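Here the structure is laid out as structure tokens; the discussion comes afterwards.
A single protein chain has been omitted; all remaining protein chains appear in their positions.
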Amino acid sequence: MAAFILRRLAQSILVMLVVSLVAFYMFQFLGDPINQMVGIDTPLAEREALRERLGLNDPMIIRFGKFVLNAAQLDFGLSYQHKQPVVDLLMERMPATIELSFVSAIIAFFLALPAGVYTGLYRNRWSSKALLTLSLVGISIPTFLIGILFIYLFAVILGWLPSFGRGEVITLPGGWTTGLLTVSGLKAIILPATTLGLFTLTLIMRLIRAEMLEVLRTDYIKFARARGLTNRAVNFGHALKNTLVPVITVTGLLLGNLIAFAIITESVFQWPGMGRLFLQAIQEVDLPVMSAYLVMISFLFVVINLIVDILYYVVDPRLRVEKSGGGH
Amino acid sequence: MTDTTSPKAATRPSLLYRIWDHELCYSFRKSHLTVGAAVVTLILILAAVFANIIAPHNPFDTASIDLMDSELPPAWTVDGDQRFLLGTDNLGRDIYSTILYGMRISLLVGFASVILSAVIGIAAGLIAGYVGGKVDAVIMRIADIQLSFPTILIALLIDGISRGILDRELHDAMIIPVLVLSIGISNWVQYARTVRGSTLVERNKEYVQAARVIGLHPILIMIRHVLPNVMGPVLVIATLGLAFAILTEATLSFLGVGMPPTQPSLGTLIRIGNDYLFSGLWWISIFPGATLAILVLAVNLLGDWLRDALNPKLR
Partner (left out) sequence: MSNHLLEVRNLRIEFPTRKGILTAIDDVSFHIDEGEVLGVVGESGAGKSLTGAAIIGLLEPPGRVAGGEILLEGRRIDNLPYEEMRRIRGRQIGAIFQDPLTSLNPLYTVGRQLTETIMTHTDMTPTKARERAIEMLTQVGIPAPERRVDQYPHQFSGGMRQRVVIALALCVNPRLVVADEPTTALDVSIQAQIIALLKKLCREHGTAVMLVTHDMGVIAETADRVAVMYAGRIAEIGPVKQVVKQAKHPYTEGLMGSIPMIGHTDEKLRQIEGSMPRLTNIPTGCAFNPRCPKAFDRCFRERPDTIPVDGTEVACWLFDKETANV
């Protein structure tokens, strides 16, 4: 177990380093931070002095080292646009994004599971085919369009739910803000979370169906039937559990995707999260924010992947138990 | 047995009949949904290609646009104007014509980025599979890392970097190549994986060794042999990839980092319309939105059918 986790950890660190390198190089090629910090009329000598003081004349490898070290301490410098520490900007918005992604992940997974199992088990029923075609429609309508339609229907025409913002937010000890404890907060999250989750829902559903079909063809399922086990035991005890092994991995990946796809949803619903900050940063070429977002989000991915790996380990005994006895 | 005709005795049927009778064509004919999707796709592509002939107005001709015509609802509503079937936008452009021209951009970017992804992916897959060793490890590790990042993020990032390199005007002028590049680069991994798998199988076959003996570069031979083998899966990936590329372009444009309002794609139109939705001007975003959804759905249906039809296990 330890070796397995360690190997995964090493891979994760590699991923983080690669991402940091990309983030670092963005600075190298794109902007001169000095231009951002001083006025146009600042004399050249003064610029040079500032450059030397900030260590911008050091060799590349040392500067990259510093960048990584700073990033590890959550120091990404000042935002060009907001003139504030980037980390403060991100931290302020992170709870909104995490809450949104989390709620949509729950919506997506718990609707996708029964739908996927159903369409897998009863692939020839017309209801399965209808559900499958419907899921294709879900994949084909872009997230932002669904958001717009939701807003038009539920906010503009019916007036049931708010069309933007997080509603009333409570600050928990530790500085985490949550909208999940107030009525207006809960009402506000329904539309964006559903919008964000719909795409993932269809993907997971189709994945579960495909895996289910694959597993139902295997010998051990046929053998389970030949042993006279009940349909319930075969379908849910045997088939579903084997289906979940690959599904867990992809679901983990998709969870990471949700955080990134939140960019779109946040933009439609004016949700005060990290995604909107990133989008503005791209439009304004606010490099510190861009690179910090990148590093942060890859860190979140790495954490999610690690959790997925551990889950995988728990579910699949082939990874868990070391080989013993029974050799030829 | 019911089948009594000997295959040798029967005359060889015509090529056209053999195509018609082929397993793939049969499954196509049998699925009405797929036939419908193919027809819709074809119509939309033709409409986009011949937009300059079909469209009643030229939305890019500033001389013909009258601000007095702005924000008109569709022709069949009370305030509608017969000249503008689907109404006009905030600048007085005909929505119907703008959709046709916008679809042209969406399809252009979609096709171009699919081709770019396929070329990068097939090349990377061939090299990784054939050279093996460290090269393979590096390519596939890059693929793994990229795969763990959502394509939209990568596309946004590439767009962001291009904004840093190019100045604003140049960036707007170069927007189509930039979009193709961002979407193309963010989607090569699937092709690479498929082609690599097939290449690994072919690499050790005798003809590859034989090619080396007669002095041909093995890579050339491999391309000739590997490509036909992976045509099916690559076609499936490309078809579903086209739908995805169109969606990504629309998303980027909607987010304001894609096509500018002066040269709108379907995504841009929806973005423009979104600002007017609360004032009740629903037609500016709903019609382009519906077009986009129908286009992507039709292509997705085709890809989905193709994947099932080429999968022998599902027969």
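We just call them A and B in the order they show up, numbering each chain from 1.
By definition in this document, contacts are C-beta pairs under 8 Å (C-beta built on N, C-alpha and C of every residue); 3 or more make two chains touch, one makes a residue touch a chain.
Treat the numbers as computed from the prediction; the structure is a model and nothing was measured.
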{"item": "Full-complex contact with the absent chain, from A:Ala45, A:Ile61, A:Val183 or A:Ala226", "value": "A:Ala226"}
{"item": "Residue of A:Gly65, A:Pro114 or A:Gly237 touching the missing chain in the full complex", "value": "A:Gly237"}
{"item": "Interface residues of subunit A (partner: the chain not displayed)", "value": "218-220, 222-231, 233, 237-238, 241-242, 245, 315-318, 321, 323-328"}
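Operating definition for what follows: only the chains that are shown with their structure count from here on.
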{"item": "Distance between the centres, which are taken as Cα means, of subunit B and subunit A, whole angstrom", "value": "25"}
{"item": "For the subunit A and subunit B complex, residues of the former touching the latter", "value": "15, 18-19, 22, 26, 29-31, 133, 136-137, 139-145, 148-149, 151-152, 156, 213, 217, 253, 256-257, 260-261, 263-264, 267-268, 278-279, 281-283, 285, 287, 290, 294, 297-298, 301, 305"}
{"item": "Interface residues, subunit B side, partner subunit A - complex", "value": "33, 145, 147-150, 152-153, 156-157, 159-161, 163-165, 243, 247, 250-251, 254-257, 267, 270, 274, 277-278, 282, 285, 289, 292-293, 296-297, 300-301, 304, 313-314"}
